[in-house]
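Every protein chain but one is kept in place in this view of the complex.
Order as written gives the chain letters A and B; numbering starts at 1 within each chain.
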Amino acid sequence: MNRILEYSHVTKQFGSLCALQDVSLTVEPGHIVGLLGPNGSGKTTLLKIASGLLVPTSGTVSICGLPVGPESKSRISYLPDKNYLSDWMKVSQIIDLFHDFYLNFDRNKAYEMLQRLDISPKQKLKTLSKGTREKVQLILVMSRNADLYLLDEPIGGVDPAARDYILQTILTNYNEQGSILISTHLISDVEQVLDQVIFLKNGVITLQSSVDDIRAQYEKSVDELFREVFQC
Amino acid sequence: MSWHFDNGRPIYTQLLERVRFLIISGQYPPGSKLPSVRDLASEASVNPNTMQRALAELERSRLICSHRTTGRFVTEDEEMIHEMKESMGREKILTFFHEMKQMGYDRDQTTALIEKILKEKTI
Partner (left out) sequence: MLGKLLKKDFRSTYRFFLPLMGGYTIAAAVGKILFEIVLSVLDSAGHTSALSEGIAIFSVFYLIICVIYLVACYLMTSVFVVYDFYKTMVSDDGYLTHTLPVRTSTLICSKTLIAVMWQIVVNLIISLSFLLIFTGHFSQLPVKYFFKYFASSWNMDSFAYGIYSVLNILVESFQRPLLFFACIAIGQQWKNHRILGAILAYIGISIATQIINTIAIIMTGVSSLYQDFTLSGYMLYSLIFGIITTVGFYLVSDYMLSKKLNLE
């Protein structure tokens, strides 16, 4: 079986700023991986490269053995850390859009989740509160049966109850053939949901291990280790 | 409601202990079918791989047996469960006595205090 995601010596430079430096990593199918690092460590850049929004300065990326392109994009479900849906659209319209473009989009699942969260499909996106918009964006991403989910700070600006719901949804969506890569700096909330973690500091991977191996070796939680490693 | 975990120890060990507790305390009776890995993981809000590892360990200790097509079941060996229960109970009591000793109670004082409390309350 193909590796879901593979970075090989990827470097990304923005002028004089080096956002990622010689990054190599592999994600096998069936894992929920945490991409952990402080703000500005390159997490978003890393995710944007896999999803096709940035081209590496050097190095290669492959998704399920494919290079970045329309085929890989159909297999990746990416949740950015911002509002990326057109304001003027209604929730139902954006669902139709996803249904149109993505074969692996499950419309029924999306409507079911909307209903459970009490969000009316007839509303226009611009009338929704920030938290609700984020939930809609998450629902869209999780309603796809993708091979790789890339979630950029999915629980960042959200209240604790919503956080639980999001983590539950992630767990429910887990399947042995696919993987989920979550970038976050709120580690204690997600730690038990992850089975592997990658530490990213100033564009360099400093640690790549399973959660339980870290706990066994360092006798601390990943959150505690993170605080130690990245203390200001 | 997700289960709570200590920081300094692997999660799978703690899951293992929790499931074992559920079995020993009778919440998963002998011979009963356990929920699927996914369902258990979802209930505990943990990664399914981690839950899988915990269950695999319990299988190794024969507390759980897995039938490939039908899932995982609690052992029907009630004797084993009973032994485990007693072993856990012993450990708890020994720890208790050790802690009481640290507080300054010797063995007889501790036993006397226990009896006193038993007379006062119905536990």
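Here, contacts are C-beta pairs under 8 Å (C-beta built on N, C-alpha and C of every residue); 3 or more make two chains touch, one makes a residue touch a chain.
Computed from a predicted model, the values in this text were never measured in an experiment.
Note that the undisplayed chain, when the full complex is considered, contacts A. Residue in contact with the omitted chain (choice from A:2, A:26 or A:83): A:83.
For the options A:51, A:143, A:179 or A:192, the residue in contact with the chain missing from this view is A:51.
Residues of subunit A that touch the chain left out of the display are 14, 48, 51-55, 69-71, 73-74, 76, 78, 80, 82-86, 88, 93, 97, 100-102.
Everything that follows uses one rule, which is that only the chains that are shown with their structure count from here on.
Here the CA centre of subunit A is 35 Å from the CA centre of subunit B. Contact residues on subunit B toward subunit A in their complex (touch as defined above): 2, 5, 7-13, 38, 41-42, 44-50, 53. Residue ranges on subunit A touching subunit B, taken from their complex, read 30-32, 164, 167-168, 171-172, 174, 191-195, 211-213, 215-216, 219-221, 223-224.
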